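Heads up: the structure comes next, in structure tokens.
What you see is the complex with one protein chain gone and the rest in place.
The first chain written gets the first letter, and so on, giving A and B; residue counts start at 1 in each chain.
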Amino acid sequence: MGNNNQTQKEKQYQSLEKKYETKRPVLKNCLKAFLVGGLFCLVGQAITYFYIYFFNFTEQTAGNPTVATMVFISMLLTGFGVYDHIGQFAGAGSAVPVTGFGNAVISAAIEHRTEGFVLGVGGNMFKLAGSVILFGVFSAFIVALIKTLLIQWGVI
Amino acid sequence: MLIGKQSWTFPNKPVITATGVSGGPFEAKGKLSKDFDILHEDLWMGQDSYEKAQRVLMEEAAQTALEKANMKKDEVQFLIAGDLINQITPTTFSAKTLEMPYVGIFGACSTSMEGLALASFIVNYQGANYILTGSSSHNAANEKQFRYPTEYGGQKPPTAQWSVTGAGAALVKANQNEKGVPVTTSATIGKVVDLGLTDPFNMGGAMAPAAADTIVAHFKDLKLEPSYYDLIITGDLAKIGRDVTYELLQKEGLQIEREKFQDCGLMIYNDDQPVQAGASGAGCSAAVVYGHILNQMKQGVYKRILVVATGALLSPLTYQQKESIPCIAHAVSIEMV
Partner (left out) sequence: MKNARLLIALLTLVLVGGCNNDGPKESGMALIQTTNPSAVTLNKHTREESDLIEAIETDIEGFKELYDVAVVKGKKDILVAYKVKHLQRFRMKQIEKKVVKHLEDKYPNENFTVSSDYKIFLEAVELEKNMKNPNYSPKKAEDKLQEIIKLQKELT
């Protein structure tokens, strides 16, 4: 509340504070995110080929086991305390791919292990990833609904 | 005795007779590792939760202070301590172990000086002969309380600060004409200052006005010049907060030499440790002041110092409700006599 009408003093101070604030190195971060994110995708592609090659998956169907494997790997990395260091270095590069989702789930699960399995792990596991699932499913539903309606009406 | 608007002087000069400082593995790699009495190799400290580990830190710091003073715990009248975790429970549990009459205080990262000011005041007026005061924080417990899970791979901005795993405890006793000991001479209680900053990843910037406010009030109340002190040391303003506070003080007309204006959050870790802007946490100022700074005072490096511990009084709830960060700072002056 009350944040909307800031006093003159607050504005003055905030502009003074801005002067000293260390800026995020946006360009450098973007580059790092691009490279590390690309590296993750390279691994993902290799796993996709692995599934196409040795199992009965086509390019169409290999996506599912690949995602599962990538999440599994990120869970291992999280458990061994490596993923948060990668995250600090790569930023969006490691947060945006599906591995970031795995990390969000398992890090919360590890964090609340001390509160027991039901209220701790079970209750808090999706405290970060839960909203991703909720809004992901919801927006997918809306998009599918629009597409269905458009097809029904013969627009597309 | 009240002096000026919001300060106390302690004419009977209560003595900080012994201190105990404990820390974790990350602090052991820092610049001040020699000044810790107890350093743990394991972040869990043999406990099954980080909150319990923080309890251990506090207990050990208190025990060390008692051992150094050759005292038993039932000789201490009061324990004044606090921390940052859920209703200061880690401190409460250590108070249970220590079996002392207990005053729990909350001042976020300013708890250390809030406790020292209160302890000095009570001791100065014969409210007690011995008071143990201190504060503690644990990196992983703090992260869990205020930020993301420890292993979450989010990128912290360069303004973020690293919570110290550590505790500091000081035993304050009534002065019996002792010489060559550190004593507390005055204290200034700060007021809550909030200039509308909302970013919990930039605590230093939010706390700077509170620190400046308290420092200005201190010199005004006591009618002193900044040159009176050999060192003015802030709690955990870190890189950004220190620079901002320095400029605010200059604007107020306080001329302080830059190297006499230091910050605990910038002293505890090595430059190559990945702590972004610097250190923070209730244990930060306690560990640095009760360890490193008092050691240096005893070695004669400083004769008179002013410690200004700063605290951001936010909770995860107020942050999520988009409230700004209310901040506070308390100052205590420590002198060698």
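Following the convention adopted for this analysis, contacts are C-beta pairs under 8 Å (C-beta built on N, C-alpha and C of every residue); 3 or more make two chains touch, one makes a residue touch a chain.
Please read all numbers here as calculations on a predicted model, not as lab measurements.
Colleague: Out of all the chains shown, which come into contact with the hidden one?
Modeller: A
Colleague: Among A:Q12, A:N64 or A:T148, which residue is in contact with the omitted chain in the full complex?
Modeller: A:N64
Colleague: Go through subunit A and note every residue touching the omitted chain.
Modeller: Counting over the whole complex, subunit A touches the hidden chain at residues 49-50, 52-54, 56-64, 76, 80.
Here is the rule we use: only the chains that are shown with their structure count from here on.
Colleague: What is the distance in Å between the mean C-alpha positions of subunit A and subunit B?
Modeller: 36
Colleague: Show which residues of subunit A lie in contact with subunit B when the two form their complex.
Modeller: It comes out as residues 1, 3, 6-7, 9-10, 13-14, 16-17, 20-25, 29, 78-79, 81, 83-84, 86-88, 90-92, 94-95, 100, 103-104, 106-108, 110-112, 114, 128.
Colleague: Within the complex, which stretch of subunit B touches subunit A?
Modeller: 48-51, 144, 148-159, 195-198, 202, 205, 208-209, 239-240, 243-244, 247-248, 274, 277, 322-324
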